[in-house]
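Shown here: the complex without one of its protein chains, the others still in place.
Let's turn to chain A:
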């Protein structure tokens, strides 16, 4: 049986779209992503540096993370790293948000746009 060309195209599109959805974390909304960027820059930054070039904790720059599997990094964010000062952030960020943070770190983390807006949901 021959698949009609139009159907084949649609099929390829669907597969590609769902693969992309799996590969990249859901984008947090504008307010939450601003909060997360501020959290990473400022509070993760107290050990990893505001520029994420490292401090007591290691550097979190794209170069430093290039050979690290994203899954492992997400697991470290969520569960911490026992025996080191890296604490678990489960309860502070969701799994999906941790994935988003790791993706941003690996491609070069955005600049801090400031703290959460007063009155916005925390």
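Operating definition for what follows: a residue touches a chain if its C-beta (ideal position, glycine included) is under 8 Å from a C-beta of that chain, and two chains touch if they have at least 3 such contacts; residues count from 1.
Definition applied: contacts and distances are computed from a predicted model.
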Identify the UniProt protein name of the omitted chain, choosing among "Carbohydrate ABC transporter permease", "NADH-quinone oxidoreductase subunit N", "Protein nirF" or "Aldehyde dehydrogenase family protein". "Protein nirF"
Can you list, in ascending order, the chain A residues touching the missing chain? 38-39, 42-43, 45-47, 49-51, 53-56, 80, 83, 85, 87-88, 92, 112, 114-115
